[in-house]
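Here the complex is missing a single protein chain, while all its other protein chains stay put.
The block that comes next holds chain A.
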Amino acid sequence: MRRCLYVLLFVPLLSGCWSSKPIEELNIIVGSAVDKEEGNKLSSTLQYVVPAALQNNKGGGTAVKPYVNITEKGVSLEPIGWEMTLKKEGFIFGAHQKTIVIASDVAKELNLEELMDLHYRDVDIRGSANVFIAKGRASDTLELSDKSIPAMHINEIANQQLTTRLLKPVTLTDTFAKLESGTSFLMQQIVKTKKGEVKFDGAAIIKGKTGKMIGTFNKKEIEGINWLTGDSKSGTVKAYRSKKEHPVFFQLKTLDSEITPKVINGRISFDVKIKSDGRVAEYWNPHERPAFENKNVRSIEREAEKEVVRLVGNVVKKMQEEYKVDVAGFGSQLRIHYPRLWNEVKGDWDKTFSEAEVTYHADLTIQDYGMIGKKNTQN
């Protein structure tokens, strides 16, 4: 018994520093990009952080880029990763990866689920990393003129989600869930501008069945999607009747939307109810119709409601007619409310959806008009 104890005492020493990796020897990756190369090959770019450079920049010394991008070519991501270790010392450490950018031409050709298999499989890489589609070369979006780390920069814009003109961030886990269930979905599209900035521009439509990108929505259509799904935290919508009228903008504070499926005689239809509270953010012509008067405020509400319905209607029409996919979660509402019916139609849901009728109701409430109600234009 006692001898046994002594043996046990030495067990920790035998193991050494098992799987210990010093933090300073790690290559901390914050972003990666996948591009298409000639000869049916892929290229992958990893963005390594250079922590020392981050520290130095604070002191005001000569600014060094706080990151290094390394690109390698190969048939898939795994051999590319090993190829990279020939170029730069240290382990590739993916636990802090925030951003994954996939070039749109790769997304159009390859099934995303296969392409991203390494990311899903790896224990280190977090499911919370955001995935984007790049217009043009993906690796370009990780090389910006700004001094900050591009991958972090992109990720922050996505997570803050300040306006209705960009999508709720799509994480690695989200894409996996959608691809596994064969649900079509949207991914935020980013592009590098000529000035070397990154811009969030529209969305890529991924068809769930094939896992490939089939088209894009522009920013206006994303607005419609956001009003439809109620995912936005803030944003604005214009509320004027005609172009010649001066700008009036409704700024949303809360947004809530509800998609209710209805089944009448086997025909599936949807009713969308959008409810939002907000305020008048900009109102150029109060001297004509002062906001002090309730009827004027109500008329702004009605104009904004019309605009919302138009935005939502447009994008749903585009989904149904042009791409014939459901990327706004109509299907999951049907699954919740009519599970039996869903089992029958889920096999070809995108097609069934494109024939469904959708009605819209928007209910916007203006809670305040800000600090001023009327402009004094008398003198």
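The rule is simple: a residue touches a chain if its C-beta (ideal position, glycine included) is under 8 Å from a C-beta of that chain, and two chains touch if they have at least 3 such contacts; residues count from 1.
Simple rule for what comes next: contacts and distances are computed from a predicted model.
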Omitted chain, identified by the protein name its UniProt record gives, among "Nitrous oxide reductase", "Phosphatidate cytidylyltransferase", "Spore germination protein" or "Aminomethyltransferase": "Spore germination protein"
Of A:P22, A:G39 or A:G266, the one touching the omitted chain in the full complex: A:P22
Given A:V75, A:A95 or A:L162, the one touching the chain that is not displayed: A:A95
Chain A residues touching the omitted chain (full complex): 12-13, 15-24, 26, 28, 30, 49, 51-52, 54-55, 93, 95-96, 98, 124, 126, 152
